[in-house]
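Below is one structure, written out as structure tokens; the observations come after it.
Take a look at chain A:
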Amino acid sequence: MSVPGSGILKGLVETARNFAGSYVSPERLVTVQYPEESLPPPENARNFPFLVYDEDPDKGLRCVACKICEKECPPQCIYIVAERDEKGKVLKRPRIFDIDISVCMNCQICAEVCPFDAIKMDTEFELSRYERFGALLLHKQDLAKSNEYYRRIHPTEAAEVDARLAEDRARQQAKAAAAKAAAASPAGAPAPAADKTP
Partner candidate 1 sequence: MSAAPPSAPLPAGAAIDRDLLEISLGPHHPSTHGVFRMDVVLDGERVVRLKPVFGYLHRNHEKLAEGMTYLSSMPFTDRLDYFCSMTNNWAYALAVEKLAGLQVPDRAQYIRVIVGELTRLLNHACLIGFLTHDMGAMGTPLMYAFREREKILDLFESLSGSRMMCNYMRFGGCRVDLSPAWLQAARKVVDDFPRFLDEFDALLTTNEIVMTRSQGVGILPRELAINASVTGPMLRASGVDYDLRKVDRYGIYDRFDFRVPLGEHGDVYDRIMIRFLEMRESLTILRQALREIPPGPILDPKSKLRGFRPRAGEVYGRIEAPKGELGFYLVSDGSPNPYRYRVRPPSLINLTILEDMCLGQLVADAVIILGSVDIVLGEVDR
Partner candidate 2 sequence: MTPLPYWLILSSILFAIGLAGCLVRRNAIMVLIGIELMLNAANLNFIAFWRYGSGAEAAHGIMFVLFAIAIAAAETAVGLALVIALYRLRRTVQVDEADALKADDKPR
Partner candidate 3 sequence: MNPVFFILAVVTLAGALGAVALRNMVHCALCLAVTFIGIAALFLHQGAQFAGLVQVLVYVGAVAVLIVFAILLTRSGDARKGVAVFSRSWKTGLLTAAATLATLVAAIVNSPGLLREAPRAPELSVRQIGLDLMSQWLLPLEILGLLLTATMIGAVILAMPEKPSGEPAPGPEKGARP
């Protein structure tokens, strides 16, 4: 048994060390003075989803309105309506793509289940708005971000995605070329549905 009071003294020494240490060692004082300084988000950081487009913000959207993400979204915050042409035929792009990020819980499942790498997670987190309702409902045009932006915030992941897409495209082109060649030699064969949704 130690001397009574020694435990208290040990504690006092410890707090005194921390008191002094907070002035000299940055490791002890971990607080970030947020509005003035902010830590860069790590590469894997995820906040709210966005839609990736190539070249054109509207036409170039990779999204084909397949609604898999809408179905899988745990809090059901995605709302998609596919574009239809005049005859009512479903076109493979969204007319409406809304995400209510006041409901979204940043789980990344939409990005994971998307077979087209069309929806990805943003790292932007300063999204506070003055209006409580509506302002946090993001529409297609708010959500559309370029592939360059994606490459900037998630370089590693984006490189993988680009490689995969390039590979897919090459395969499709090869297939199309083969089909064209096949179509060219025997006459009248129908063109194969190259880009059917899986």
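In picking the candidates, the idea was that all candidates are chains of the complex that A comes from, given by their letters.
One rule holds in what follows: a contact is a pair of C-beta atoms (placed from the backbone, for glycine too) under 8 Å apart; a residue touches a chain by one contact, two chains touch by 3 or more; residues count from 1.
What you see is a predicted model, and the numbers here were worked out from it, not measured in a lab.
Taking any copy into account, the candidate from 1, 2 or 3 that touches chain A in the complex is 1.
Those residues of chain A lying in contact with candidate 1 across their complex are 2, 4-8, 10-11, 13-15, 18, 28, 30, 41-46, 68, 71-74, 105-109, 112-113, 115, 121.
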